[in-house]
Every structure is written in C-alpha cells, then in structure tokens.
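Here it is, the structure, as structure tokens.
With one protein chain held back, the other chains of the complex are shown just where they sit.
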Amino acid sequence: MVKASPLRAITALRYIDGMEQGKSGDTARFAVAPEWQVDHWLNTREPLSLAVLRGRIVVAVAFQMLCPGCVAEALPQAQRTAASFAAADVAVIGLHSVFEHHAAQGTPEALAAFLHEYRIGFPVAIDAHVDGDPLPATMRTYAMRGTPTLLLIDRQGRLRLNHFGHLDDMRLGAAIATLIAEVAAHPLSETGATGAVCEV
Amino acid sequence: MVKASPLRAITALRYIDGMEQGKSGDTARFAVAPEWQVDHWLNTREPLSLAVLRGRIVVAVAFQMLCPGCVAEALPQAQRTAASFAAADVAVIGLHSVFEHHAAQGTPEALAAFLHEYRIGFPVAIDAHVDGDPLPATMRTYAMRGTPTLLLIDRQGRLRLNHFGHLDDMRLGAAIATLIAEVAAHPLSETGATGAVCEV
Amino acid sequence: MVKASPLRAITALRYIDGMEQGKSGDTARFAVAPEWQVDHWLNTREPLSLAVLRGRIVVAVAFQMLCPGCVAEALPQAQRTAASFAAADVAVIGLHSVFEHHAAQGTPEALAAFLHEYRIGFPVAIDAHVDGDPLPATMRTYAMRGTPTLLLIDRQGRLRLNHFGHLDDMRLGAAIATLIAEVAAHPLSETGATGAVCEV
Partner (left out) sequence: MVKASPLRAITALRYIDGMEQGKSGDTARFAVAPEWQVDHWLNTREPLSLAVLRGRIVVAVAFQMLCPGCVAEALPQAQRTAASFAAADVAVIGLHSVFEHHAAQGTPEALAAFLHEYRIGFPVAIDAHVDGDPLPATMRTYAMRGTPTLLLIDRQGRLRLNHFGHLDDMRLGAAIATLIAEVAAHPLSETGATGAVCEV
C-alpha cells in the first residue's frame, strides 16, 4: 500500500517563515491550536470558536483597525482568500487584537464602523482584554509579535502556521490548498479529531 | 482503507476558468498533454520535452515578447512561481508562441535579448512554425486563444489547466499545491505513468 | 508691454473636474475661500487659519480616518505633495470632516492615534460640529459632497479648486505649480491681498 505524504506540498514550497513543516506521518506532532478568548463577535449571528470551526481550514488574520499594514495588505488578502476558496473548506476569520491605542480602536462600535466602510464581510472576533494587560489574551496565548499575524489551522484544529507580517498570495494559496488536500489522505476518523466537529 | 480524493482542493476553489476538475477517482480521465513542437530552446543546456519533465508539475506560460499582458503580468508571475516552489517539484517553462509581428519577435536573437533584459532565467521554448501557418504548431495543437495562456501539467503528464489570460496568484498557488499533493495519494506506480520519467 | 496670462497653464490642462479656470486678467473673479471652522488642531503648535496661511498655496484634503479612499489615495498623495514642494510655497493641511460614524472617528484621541500610525506629519484640523448638524461646519460651508475632497487655495486666499474624489498626481502637480507661478505675474501688492499675510 502506498503511504501518503500529505505535507509534501508544503515542504515543496521554498520558504514560508514559521510554517510548521513535517515529513510523511509527522502530522500527529502538531499541537492543537489553543481556543481563542473573545469579548465580542461581529459579522456572525452566533459566536464562533475553534471547536465549532473544526473540520474546516481556518485562515485567521489578527489585525488592528489602525494598523496600516493590516489595512493595506492583510485584510484585502483575507477578502481575496474568502473569495477564492469554498466556504465549506475554508473559514476566514478576523481577530481584532488591539495592543495599542485602545481608546481609539477598542470599542465594538469603532470596529463595526471600520468593517462597514471597508466592506469586510467575514466574521471578526474582538480579542479579549483581561487583568489590565495591554496585550489581549489570544495574542498573548499565541505569542504574537504584532499585527498583522496570520494563523493557519488545519481541519483537525492543529496550528500549522503562525506568521507575523505579510505572506504573498501564491504561498498562502499553496499552503491552504495543501491543508485542504490533507483531509483526503488523513481523514478525521483516522487522525483522531476530538471535540465538536462540523463535518463538510 | 481510506480512499484519497486528490482533487478535493481544486474543487474547493470557487472558480478557475478552464480548470479540469473531477471527483475522487476521476483523475484517470484527464488526457495526456500533447508533446510540444519546438524550434529552439533558450536558457537550458539541453532541449527539454514533456517526456523529460514528467514526474514534475509543469507550469508553462505561452507568451509573446511584445504582448503587454505577458510582459506586465504573466512573466512576472512565472518568475514568482519559480521562486516559490522547489525546482524538484515544479518546472516553470516559457513557450514563445508568436502568432503576430513575426518579423519583430520571431528570431531567437530578439527573444534572447528580451530574456536578458527582463532577467528571465527559466527555460524558454520557441514554438515551431510549419507550413506557412501564421499560428505556431503547439499553440494550434492546444487550441490556444492567444497570449498569455497558462498550462498546468501534472506529474503524470496530463493537462490539467489550459487557461487564456490572467489567473491570480492565490488560485495559481492553490492549483499547483493541489497537483503537488496528488502525487502522494496517486503515486506514479499506481496511476500508470508511461514514457521516460524523471523521478524526483 | 506684454500682458501676462497667469491661468494659461490651468486652461492648458485637458481636464480637472471643478477647477476654476479663467482667461488672462480674470483672476479677480475668484471668490475668497471662506475661513474654516475648527474645533481642534493636531500636528501644529498654534492654531492655523486661512488668514495665517495667506501668501502660500494651500492644498487641503478633507478626509475621514475611516474613509478607505482617503486612507489609500488622498492622504498618501498629500504626503507626496508635502514632500515635493517647498514649505515656503505650499502648505499641506488635513481637514478631518466627519459626517458619519461620529463615535468611532470623532475624538481627537482617535484621530491622533490614526495620524501617529500613518505617520502623517502635516497639520490637521478637526472640522467643527455645531447645532447637532451631522455635517461639520466647514464641509457644509464648502458644500462638499463627501470625502476625500481636495481644496486648492491660492496665495491671495481665493478658492481655486474644490474637487470631490481623486485627482491624479500629474494634474495636481500641474495645478499647484500653476498657482505658484501666478504670484510672479500677479503679486500680492497688485491684486489686493487683505488680512494677515505671511510673506515668503
């Protein structure tokens, strides 16, 4: 029997900074992505969670509405991602992780106005602030270095990429497609997905 | 045993005009890409052929050196493709398919000057002219509508995409990664690749 | 004696929507730009006014910090303008004219955070709100249709352009240079500048 090597495509990429790479059979070593801590959700009827999203690839972009690189590059790229892949396979999520200028960009009202003006239609979570910590909780949990940060989470809920800064469209498209292709060779029942699964 | 569905990622893409898509198990239906007819090769020590390239994904861009869309979009994208994927997995090839202004862009010398100025380092084939046909032979065989045209050929030498015009980087990256991932689930020995194979 | 025709260059432009144009000797017909009504100034030690700025060309861009066209086009263009012309000749001023999402972008703190993140160094005035009018006062006085709006005011304080939307760099550069050139042919002492003059 031929053994699949699902990560071949990602290793085939010449370079993605921070991409979790592995050889055939190594996928078990990836850690499950920690659940997000969210104060408020926008653009979604019901609160989401990684548990709810399991079974789909999650492409999450941590941003701040006053971060120029987020506005010029990361958010338009997230919109292109949502337009390029089927929603049944890929969930694009914004994570508003405010770590500076809290008064200016910290309220749901300010963020809602921003999302309206920039016509951002995908769900956006407001990263929770706790205990007077200037860094929001999810940002701290994921040890993010700033915004924008791109997270890729596979169908089994494992964190596969935690990338600070910009990743070009070709590599991002390739990385997402690689994660999509994995499910065939390593279906959920085989790799032991746990928790609530939203089967597609 | 779990049956792989290697085309899942491509069907997961919302839309690629002309992309050959299929369901699990359908890959056998794709036709083998007809061999190119080439007058002259540049940027390669020895002439190439689809037979020689078999085993790698072939990303070929048919262009003309005086075609503005080729110069502004298709060729830079081909350069990004060559920079993004490992050469062991993906071969980027230019196909100079001149169907107009033959005197101005038809000679190997003119093309060599163009490649030098635009710093294009991947191999480029000059599509053969025969029998006074204004259209070159490979362009006619593939029924190309003009330039740029993007061809994607999988590891088994089958034509998977024949796309006239521009394809954005995210979809192209995803399509290539999908073809790369297929080899694991459908290795050469299983799907019956024939002809000379350059194993990677 | 040769009579100057200072507006020749502007009429020589093929088209600027809303550009106040005239023939030789017509410059007297341009109305003096109404004084701005400002709640608060940022990026300047002392409050400015058109009276204070008289003697210099004023390039003012009315914007909102959550207006995508302002952020992507108008404000970067204003920064290029400030970098291209001598400050002794041209004053670039931002006018924050908030007519929607007042809670999100209405406070000096939010605007200050925005200016800091986008590294906008030129003076910015916050257009005054009065009487519960959702439109700020200066925006209403100038009958602006939205943001971004570009105002060009000549050395004599006369409104020469009131342009809604984007104006390309070449036409804007040409329009500013034309106003700069006018001062030679129609110096202040001749055209009867009034009010405080900041001679350059």
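Here the chain labels run A, B and C in written order, and each chain numbers its own residues starting at 1.
Heads up, the rule we're going with is that a contact is a pair of C-beta atoms (placed from the backbone, for glycine too) under 8 Å apart; a residue touches a chain by one contact, two chains touch by 3 or more.
Please read these numbers as outputs of a predicted model, since none were measured by experiment.
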| item | value |
| --- | --- |
| Partners of the unshown chain among those that are drawn | B, C |
| Touching residue (missing chain; options C:V90, C:I120, C:A137 or C:L151) | C:V90 |
| Which residue of B:V32, B:A110 or B:L135 touches the chain not shown here | B:A110 |
| Residue numbers in chain B that touch the chain omitted from display | 66-68, 71-72, 100-101, 103-105, 107, 109-110, 112-114, 116-118 |
| Contact set of chain C toward the excluded chain (per top definition) | 1-2, 4-6, 8-9, 11-14, 24, 80-81, 83-86, 88-90, 168-178, 180-185, 187, 190 |
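In this text, only the chains that are shown with their structure count from here on.
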| item | value |
| --- | --- |
| Mean-CA-position distance for chain B and chain A (Å) | 32 |
| Length of the line joining the C-alpha centres of chain A and chain C, rounded to whole Å | 42 |
| Mean-CA-position distance for chain C and chain B (Å) | 52 |
| Junction residues of chain C - those touching two or more other chains | none |
